[in-house]
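Only one protein chain is missing from this complex, and each of the others stays in its spot.
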Amino acid sequence: MTELINARNIRIDGRKLDELRPIKLKVGVLNNADGSAYIEWGRNKIMAAVYGPKECHPKHKMLADRALLKCRYHMTPFSVDDRKPPQPSRREVELSKIIREALAPAILLEEFPRTAIEIYVEVLQSDGGSRVASITAASAALADAGIPMRDLVVGCAVGKVAGKIVADLNDTEDKEGDVDLPVACMPNLNLVTLLQSDGAMSKEDFEEAFKMALEKCRYVYDLQRQALLEGYTPQKEDE
Amino acid sequence: MTELINARNIRIDGRKLDELRPIKLKVGVLNNADGSAYIEWGRNKIMAAVYGPKECHPKHKMLADRALLKCRYHMTPFSVDDRKPPQPSRREVELSKIIREALAPAILLEEFPRTAIEIYVEVLQSDGGSRVASITAASAALADAGIPMRDLVVGCAVGKVAGKIVADLNDTEDKEGDVDLPVACMPNLNLVTLLQSDGAMSKEDFEEAFKMALEKCRYVYDLQRQALLEGYTPQKEDE
Amino acid sequence: MTELINARNIRIDGRKLDELRPIKLKVGVLNNADGSAYIEWGRNKIMAAVYGPKECHPKHKMLADRALLKCRYHMTPFSVDDRKPPQPSRREVELSKIIREALAPAILLEEFPRTAIEIYVEVLQSDGGSRVASITAASAALADAGIPMRDLVVGCAVGKVAGKIVADLNDTEDKEGDVDLPVACMPNLNLVTLLQSDGAMSKEDFEEAFKMALEKCRYVYDLQRQALLEGYTPQKEDE
Amino acid sequence: MSAAERKHEFVDVLRRQQIEEGLAADRRLDGRKANETRELSIEVGPVVKANGSALVRLGNTAVMVGVKILQGTPFPDTPDQGVLTVNADVLPISSPYEEPGPPDEDTIELARVVDRGIRESHMVDMKELAVEPGKKVYAVFVDVAVLDVDGNLFDATSYAAVTALASARFKKVSVKDGEVVQMEEMVKLPVSTIPVSVTAGKVGEFLFLDPTGTEEAVMEARMTTTFDSEDNLCATQKGGEGFFTPEEVLRQMEVARAKAKEIRAKIKEAVKNAGKE
Amino acid sequence: MSAAERKHEFVDVLRRQQIEEGLAADRRLDGRKANETRELSIEVGPVVKANGSALVRLGNTAVMVGVKILQGTPFPDTPDQGVLTVNADVLPISSPYEEPGPPDEDTIELARVVDRGIRESHMVDMKELAVEPGKKVYAVFVDVAVLDVDGNLFDATSYAAVTALASARFKKVSVKDGEVVQMEEMVKLPVSTIPVSVTAGKVGEFLFLDPTGTEEAVMEARMTTTFDSEDNLCATQKGGEGFFTPEEVLRQMEVARAKAKEIRAKIKEAVKNAGKE
Partner (left out) sequence: MSAAERKHEFVDVLRRQQIEEGLAADRRLDGRKANETRELSIEVGPVVKANGSALVRLGNTAVMVGVKILQGTPFPDTPDQGVLTVNADVLPISSPYEEPGPPDEDTIELARVVDRGIRESHMVDMKELAVEPGKKVYAVFVDVAVLDVDGNLFDATSYAAVTALASARFKKVSVKDGEVVQMEEMVKLPVSTIPVSVTAGKVGEFLFLDPTGTEEAVMEARMTTTFDSEDNLCATQKGGEGFFTPEEVLRQMEVARAKAKEIRAKIKEAVKNAGKE
């Protein structure tokens, strides 16, 4: 059994308790998509693309007063240690819904009635925290597509490992730790749009973790805004 | 090997040769359905619901001169000794059709052209004779939904066990017996709407069994009419 | 290990290097289809049927300027040594496309805008070269259906077995040989509509094999034309 | 979910009337009397890659069946018995109303009714099809390919399946020191009886055997009865959105029992002749 | 692909306004206050063929759960643990908006949230459910059948699943000389805590517990929180296309924690009473 946090509060990958893994985000990385973004967050490598507003198919799903928001979270077969079968797992179906509901509050869907907006997230390599990385990338892709939004959406997970509240769990911490608490929010409006938790927490644990998550979202937001300002620069997105 | 019928013509569950298992039937047991019924017949526990007449989807299946009758017979995974996988088996597909064709002759489908009437049967616990119990419950649910009918439909199975013709086989008799003969009819019109048989019967066997089945249907019909007269009473349907 | 070709250049089934297996072809073998053909080619037994030009379903696939050509190549479960599962394999999906693309250039699809033409190939027993036998039968079925065509389409495979270029591989030669090169063409127009190859060939090998394939197609074409002239004669097609 | 699909030709009112008038005079559209069946031809063994096969034509209906005998594992509740599976496919070549795709409810019913005729008559002694009880048994796959549809798939399929099984040959295997050894000799399946199905249609008050496609399009109900070589009823299936009177059921049983005898003789002859070749 | 499906009744603007005004006055359509839940009835053991079962009614919502305890193989990464699977089916009898077919995303979310409540609370000690580590373990199937839908499937399903598990009985097996031997005695599952989920809806600035179908039709967001017997939070799930302020989250946690205690007492009592019979 690995010692997940050592005596000097250093984690297995050398980070401090509240330190995030390195994050790189770039927008405009795909040619065909209306908007796109690529994020590397720890060992996560995730591509998000946005198509739309476009014609809504099938027609009977069209909404008279706003755009229909569609979202798919998908992992490539080679993105995990074992091979993932190509067809969507139940986990991917749930995450597609959760990510859609995390992004929907930010999008001015009512400006595009009778259309569809599609968000596709492809995990090329997965690590702990892939859902919050996906939300952060997808929100950047929406902005890159010029879809009007109330605020950007960013996410960050916090957890409990070896009895301590720590930020941004990696794969090993996620598996061997006690609690995972992914959070997404609209940072300027201070509104929570995704909240899940797994694992036992006291009232105090939760309050500490939740506060840390919101703070870290703020940090991720600064990175995200920076990436959008830089826009697309013609270097390879995975250097 | 169990002795299925003893020297005094008593069956393994204590019944006489032509005796039915206890039957309880109640209508109006669901809130959302337009009509519903719950039947306990031996250890069978079956819920039937009717929706409609309602708009027909998809449109190209709509019939110009009568309602489209849809029917699904389905077993919950926990209804049998082993777990049944959730997706419909070939047996369930066949029974859905057989039950629909047993009920269709009684329904005045021509009064509701271009609509659909849906019948759903859910087996919560299964025992021998679940198809005839399902038909009896579904017919009561149709009546509860106020769908006009030529006659009610009731069913009863008869079989051959240890060389003797017996009424209403239970699970063990069904598995270890020689013949199963499920019959459904419109009792007042004296018309047979379901007839199946499995297992070798001489001419005489069949004639004896068929006659017994029609008689027993008459008995089930009295119970069914009683349940409809009582309508919904607010006691729990599974006491 | 079998000796695939003996010292006197005789193959395991007694044929010479460039000799085809026996071929029987008959058209008009089905009652319901608009056109049909049955071919026996070696141990291949294949039935092809054509329906159309007919209404196009679903409507959104309709083409404004020509007929939509649909094609399915399918093997019955008993057609191979092991049992083939009933659902289409990836091989069958690919062959459906390849066969459609081999036939399409010959059909005057532009004469029937907004309709569909369906080609169904059923392999009842399979042997080496089933795709070229299928194309030959399907083209005859199209002609039998009265669909106007620029030319007939015929196919023949050539291959490399034990270092030698041979015509029309049977099952064993296909499995144990080095190269399979199926070709289809419109013989009068001298145009190639199907070309695949598997297995290593030098420039010289390919040129020799390709030339032999085109020659053999000519031979198959003569048989095919003969079958069309005979039309349907009321003998059994599988005598 | 089950719903009535229209999978047959459209028959107009005049034609329907003509059919009914014909039945009243015991003269059907194709000239047959009510209790006559169409010409039956049985070809044994067209598919040499299968252990058994048959091509049956009943009027314009054509059905091919192939039987494969492979090795498999028994069901947990019958560890000492072989496994038999009937699978049907009404091919898209067979009718303008058939689309490619997984079997619909009509096709599933077809396979299950034919299966029950074979199973409930104990045609094949499944206990003789165990190799190593509880571990390895023979798996008999009966695959049905309907080639041309003109009514009465139940009977045409049943005849083809029964012929293919009765004429099947296979090499037995035995297990020695954990290794599967295949015997040289070709043996038959342990077949003890020949189940024969007979199907009647009903229009108005008239019952008639072996309905054509046109008759099926106007028919209100169907009754398929299967009899074994001892003339016992071994399976029944009522179909269609209509009904039968109890008297019709009893009367039809006897008509079918007699007809089954006739057809059994033809199947047996075809199998016997094929065995001689 | 996920997209917002309308699977509930249509609520017009006046009704929506009425709901909001009611919430402002802490009086809901059915007379409840924001933090009141509907009447809860729990029937233990309706399905005797299952190892455990429960029928829960929460207002007009009705959910049945059956638990089967079978033998299976462990997952490679937890070779010494049993396997637990939650599978949900919102049956077409339950609502005019449900069609038969494979589970949609709402149903998959329902199953997974209930699953996590059970798993993350360590309700069942999975390590005690190994028979032969690495080879054979107990496989616990928790099958959910939703019978009638009037909102808050999450909680009704959670209560039914937990009751079925807590009241389940099964015969253990052991492996002797490679043979599986079944014991005679019926034993309980190794259950150590009772996880209880509590769901709140949100309309405008108002949060309220145990939403009805009508409330769900107008509700912007949902928060489901599950607590174990030590009052620890063990799972959370936000749903819906709306949001919560951080303060709402923190406040709702405490409301839910208190309510979970209440409901846990009812579940325990139902299980205890059933055990006496």
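Order of writing sets the labels: A, B, C, D and E. Residues in every chain begin at 1.
In this text, a residue touches a chain if its C-beta (ideal position, glycine included) is under 8 Å from a C-beta of that chain, and two chains touch if they have at least 3 such contacts.
Model, not experiment: these values are computed from the prediction.
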item	value
From A:E3, A:D65 or A:D82, residue that would touch the chain that is not displayed	A:D82
Touch criterion as defined above, residue of C:S96, C:Q125 or C:S139 at the omitted chain	C:S96
Sole residue of D:P100, D:G204 or D:P246 that reaches the chain not shown, by the stated touch rule	D:P100
Selected residue (touches chain absent from view) among C:M75, C:A138, C:L152 or C:M186	C:M186
Residue, one of C:L68, C:L124 or C:A145, that touches the chain absent here	C:L68
Residues in chain A touching the chain absent from view	30-33, 36, 43, 45, 47-49, 51, 54, 72, 74, 76-83, 86-87, 118, 120, 122, 124-126, 236, 238
Missing-partner contacts on chain C, residue numbers	61, 63, 68-72, 90-91, 93-94, 96-101, 104-105, 118, 181, 185-186, 190-203, 206-207, 210, 214
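To be clear about the criterion, only the chains that are shown with their structure count from here on.
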item	value
Of all other chains, the one whose Cα centre sits farthest from chain A	D
Centroid distance [mean C-alpha coordinates] between chain E and chain D, Å	48
Inter-centroid spacing, chain C versus chain B (mean Cα positions, whole Å)	52
Set of chain A residues in contact with two or more other chains	none
Per-residue overlap in chain E, given as positions that touch at least 2 other chains	100
